[in-house]
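Removed from the display is one protein chain of the complex; every other protein chain stays in position.
When the chains are written out, they are named A, B and C in that same order, and each has its own residue count from 1.
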Amino acid sequence: MAVTTMAKALNAALRRALESDDRVLLMGEDIGKLGGVFRITDGLQKDFGESRVIDSPLAESGILGTAVGLAMRGFRPVVEIQFDGFVYPAFDQIVSQVAKHHARSSGATRMPITIRIPYGGGIGAVEHHSESPEAYFAHTAGLRVISPSNPFDAFVMLQQAVASDDPVVFLEPKRRYWDKGEVDVDADLASAMSPYRARILRDGTSATVACYGPMVRTCLEAATAAETDGVSLEVIDLRSVSPLDVPTVVASVRRTGRLVVVHEASVFLGVGAELAARVTEECFYSLEAPVLRVGGYHTPYPPSKLEEDYLPDLDRVLDAVDRALAF
Amino acid sequence: MAVTTMAKALNAALRRALESDDRVLLMGEDIGKLGGVFRITDGLQKDFGESRVIDSPLAESGILGTAVGLAMRGFRPVVEIQFDGFVYPAFDQIVSQVAKHHARSSGATRMPITIRIPYGGGIGAVEHHSESPEAYFAHTAGLRVISPSNPFDAFVMLQQAVASDDPVVFLEPKRRYWDKGEVDVDADLASAMSPYRARILRDGTSATVACYGPMVRTCLEAATAAETDGVSLEVIDLRSVSPLDVPTVVASVRRTGRLVVVHEASVFLGVGAELAARVTEECFYSLEAPVLRVGGYHTPYPPSKLEEDYLPDLDRVLDAVDRALAF
Amino acid sequence: MTADGGPELVQLLTPEGERVHHPEYDVDLTPEELRGLYRDLVLVRRIDAEATALQRQGELGLWAQLLGQEAAQVGSGRALRPDDYAFPTYREHGVAWTRGVQPLSLLGLFRGVTNGGWDPRERNFALYTIVIGDQCLHAVGYAMGIQRDGAEQAVICYFGDGATSQGDVNEAFVFSAVYNAPVVFFCQNNQWAISEPLERQTRIPLYQRAQGFGFPGIRVDGNDVLAVLAVTQAALAAAREGQGPTLIEAFTYRMGAHTTSDDPTRYRVAADLEAWKLKDPIERVKVHLARTGMADAAFFSSVEAEAEELAVHLRDGCRALPEPPPTSMFDHVYAEPHPLVSAERAEFERYHAQFAGGAS
Partner (left out) sequence: MTADGGPELVQLLTPEGERVHHPEYDVDLTPEELRGLYRDLVLVRRIDAEATALQRQGELGLWAQLLGQEAAQVGSGRALRPDDYAFPTYREHGVAWTRGVQPLSLLGLFRGVTNGGWDPRERNFALYTIVIGDQCLHAVGYAMGIQRDGAEQAVICYFGDGATSQGDVNEAFVFSAVYNAPVVFFCQNNQWAISEPLERQTRIPLYQRAQGFGFPGIRVDGNDVLAVLAVTQAALAAAREGQGPTLIEAFTYRMGAHTTSDDPTRYRVAADLEAWKLKDPIERVKVHLARTGMADAAFFSSVEAEAEELAVHLRDGCRALPEPPPTSMFDHVYAEPHPLVSAERAEFERYHAQFAGGAS
C-alpha cells in the first residue's frame, strides 16, 4: 500500500498492462516523450519502445480507426484522447465501428480497445477542455463506459478496462488527477471488484446520492456537511455509467426513499435521466420524492471564470437533498 | 388543401424556402440531378441552379463545416445527410461548431443551419440506414431537434426550421415518407403552431402515450386498438425532442395519471428517459404508475429480417399500457 | 480529366484483346493461369448477375452490383497471397471470390439475415464496410500490426472514387505514410459516387493524390485484369519489403446502377455506357485466349456451365439461408456478460412468451 495520486496510479496501471500482455499498445498524441499533456504515460515510451507507445499523427479518427485494425490483428490498443472535447472527430469510428464490430461479426472480431479520455471541468481551462461526453457513449450499444473517482479504483479499473474483451470508454476525472489515496500496486486483479459494480462509499438513511468520477469527492463532502445538520446521506459511487449498476442503487433507495443523482454533464438527457427513470420504475412505491438531478446546464461549458457557477458543488447537492427531503 | 405524401410535402417546403429567401442554399450528396436518394430535393437543382442546390463531395464533415462558413457569410444552409448512420463523421462539426458558435460569439454569429436527416427503421435496409440518433443531438446544448410525423407538419416544420436562426436537426421519419395526408401548401407560416410545441392528436383518459416521428402512426393505431378494449389513450405527438414540450405532457399526465413514452431509439438514455424524469418530478403525486418506456434495445440496429422484432409496434405499446394500468 | 484514362494508364491487354508491353509492369502467366483469370471473371460476373436477379425477385433487399469492375477486383484479388489481408467496401464480391469466401455468404447482408456474413479471420477478408472510407483506417491499423509482428504480409484496402473525399481516407494516407505501413490503397474509380461524377470529388486524376502524402500513386486500366494483377503484385511486394504504401487507381466504370435501388438514367447518359461496353473487362480476355489458341470452345462452354451451376447454387442457397432467431440480436453486442442486454433479452422473451408459439 502506498499513497499516490490518481495520475500516478493510472501510470502504474498502464505499466502493469504493458508488462503483463505484450499485445497491449498505447497510442495517442504526445504520449511518447512528453508522457501526455497530463503525464499519465510518463516514462512508458522510454521503457517499452516507440513501437508499443506510439505518438500518433494529430487525428483522432485516425487513432480510433487504426486501433480497430490493430484490434483485428490481435492487439489490445489503449488510446488516449488528449481532452474530452477532442473525441468528436473520432465519433464515427467509435459509434459505427468500435462499438459494432463485435456484433457485426457475430463475435468473430473482438474490439478490446480502451479509450482513455481525461474529462470534466474544474481546472480553469479554455473551451473544449472541460466537457463531459459520457452520455453520448453510454447511449451507444456495444460500448462500456466507466470512470474511477479515486487513485485505487483508477489503478484497478484501468487494468480491468485493458483486460476487457469489449471496448471501454475510460473517463478520467482530470481535476482529480492530483488527488491522493492509498493504492495497493500488488493488488490481484482477479479478485478485484467488477468495474461495472457501484460501490457504497458511505452509508446513510435520509437519502441516497449517486454520482461518479469527479463528483464523488464533492458528494462525499456534501455528506459530511449534511451530517452536521442531522441529515444522513448514503453516497454511491456508480463507477460505471454503462452498464449502470441499477440494483445497488435500487436497494439503497428502498432503504432511504430518496435519490439525488449528480454529474457534471448537462442534466438534459444526462446519465441521471436514465437512472431516475429506472429507479422510479423499480422503486415506485418506496420513493418519497421524485428522483432529483444535479448537473450541468443546457449550455456550452462556460468560460472558466464561470465554471464554479456551472459545476455542481457541495451546496447545490445539499440544495437538491433539501428539496428531496421537503417533498 | 391537397392530399400528398410526406416526401412531396418536404419537397414543396424546400421549394418554398428557396423561393422566399435567396440566402437559402441546399447542400448534400446526390441532391442535384438525382434529387436525393429519397427524391426529397427532386427538381430543385433544375429550377434553382447548381449554385443553390449543391452536390457536395462525399464527406459529411465537409458538408457541415462548409455550412458553418456559409452561415457566417449570411447564408442559410439546408444540408442533407443521406442516412442517419452517416451523420457521425460530421459529429465534431455539429457538436463543437454548429451548436456552439452562437454562444461563443456572444450572439454575433448565427448558425441558421438546418440538418435534414432521414432517420429510423422499418424499410428493410442494410446496416447504418435505420438508426435513430436523436438523443446525441438532444443532449447537445445549442441544437434544436424536431421531427414531423405527417405530411402537413413536415411541410410547415421544415420551413420553420429553415427560417429559424438556430441550428435545427430536422429528423425525417423515412418510413413515413410515403404516408399521405392533407397539406395546405398556401398555409401561412406566421400563424403556424410553434414547432417546439407538442400536439395532442387524440384525447384520452386512461393513459397518455407520448411519441414522435415514425412512432406517431404506430401509437395512433395502438390507441384505436385499445379503444375496442375500453382503454382510452391520449396520444401526444411531441414533434420536438429538444426542447421538449414538458408542460403539454405534464398537463395530460395530470389528467390520465399514466405515461408511456415510445421511440425507436434505444431506451437506455433515449429521449424517453428525460421525459420520464421530468414528468415524474412534476407529476409525482398524480402518477398512478411509473412512466414506462417502449423503444429500441441496447443493441446495434439488427439485420432487417429482425427489425420487426426490434422496433416498437402496436402490441408492444399496448403491452406497456397494460403494465402501466396494472400498477 | 481524360475520359480514356490518359497516357499514364498502365495497360497490358487492350480492349481488343491485344497483349501490349509496358516498360515497368508485366506479368508472365501460363495459359492455365490465364484461363483461370478468365474463369474468375466470368464466375464473378455471374454471381453478380444472379444476385441482381435475386433482388428483383424479392429475395434480397438490395444488391450492390460490380458489373464492369470484374477485372479490377479479380486482378487485385489474385495478386494477394493467402496471408495478406483485404479490406473491402460493400461491392467487392469479386475480391471475395478470389479470397475463397463462399459466394452464398455474401448474400446474407443483402438479404437482411446478418450485418456480417463470414468470419473475417478465415480468409483474411474483412467484413463489408458500408460507412464510406472507415475501412481505410482499419487497413492501416492492421498493417501497423503486421509491422509489429515482424511479418512479411501486406494489406490491401478497397474504396471508391467518392470515398477519396472522406477525411478518414486521407487520414489513412497520413498514418500509412508516417509509419510506412505495408498497405496498398486500391481505389476503384468507377467514375461515379451514386449520381455524382468524378468532378464532384477531384479536379485531378485520383492516383495523383498519393503525391501529396509522399508515396507512389499509379493509374491502371481497371478493365485490364493483367495490368491490374501486375501493378497490384508490384505494390504488394513493395509493401511486404518495407517500402510502405502505394495508391492504385483502377480506372474503370460502373456499368450498372449504384445499387438495385438506384436509377442511373436520372443522372447519366446512355452513350457513356456504350463507350465503356467496348472496353469490357471479360471480352478482351476471351478474345486474347481464343486468338492465341490458349483456350478453345470447349473451355469457354465449360466455364459457362460452371457459371450456370454456381447460379443455381446461389438461387437455391439464398432461399435456404437461415433466418436468425430474434433473440440473436442480443447475442454478440458484448463479448462479456452485460446486465442491461441480459435484462432486455429476458424481457423480450417474457413478452413474446405471451403469444401463442412465442418467439425463440
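Here is the rule we go by: a contact is a pair of C-beta atoms (placed from the backbone, for glycine too) under 8 Å apart; a residue touches a chain by one contact, two chains touch by 3 or more.
Here the structure is a predicted model, which means the values were calculated and not measured.
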Note = Note: the excluded chain touches shown chains A, B, C
Query = Of B:85, B:142 or B:214, which one is in contact with the hidden chain?
reply = B:142
Inquiry  = Applying the definition given at the start, please give the residues of chain A touching the unseen chain.
reply    = 29-30, 32-35, 37, 55-59, 61-62, 85-86, 88-89, 124-128, 268, 297-300, 302-307, 309-310, 316, 319
Ask   = Which chain B residues would touch the chain omitted from the figure, given the whole complex?
value = 25, 51-52, 56-57, 59, 61-62, 64-75, 77, 89, 92-93, 96-97, 100-110, 141-142, 144, 164-166, 196, 242-246
Task = Using the touch rule from the top, list residues of chain C that touch the missing partner.
result = 164-168, 170-171, 174, 177-178, 180, 199-204, 208-214
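Rule of thumb we're sticking to: only the chains that are shown with their structure count from here on.
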Central chain (by mean CA position) = B
Key: Centroid comparison with chain C (C-alpha atoms), farthest chain   = A
Request  = Round to the nearest whole Å and give the separation of the Cα centres of chain B and chain C.
outcome  = 36
Ask   = Just how far, in Å, is the C-alpha centre of chain C from the one of chain A?
value = 40
Inquiry  = I need the residues of chain B touching at least two other chains; which ones are they?
reply    = 61, 85, 88-89, 127-128, 268, 297-300
Task = Provide the list of chain C residues touching at least two other chains, using ranges where the numbers run on.
result = 114-115, 131, 167-168, 333, 338, 340-341
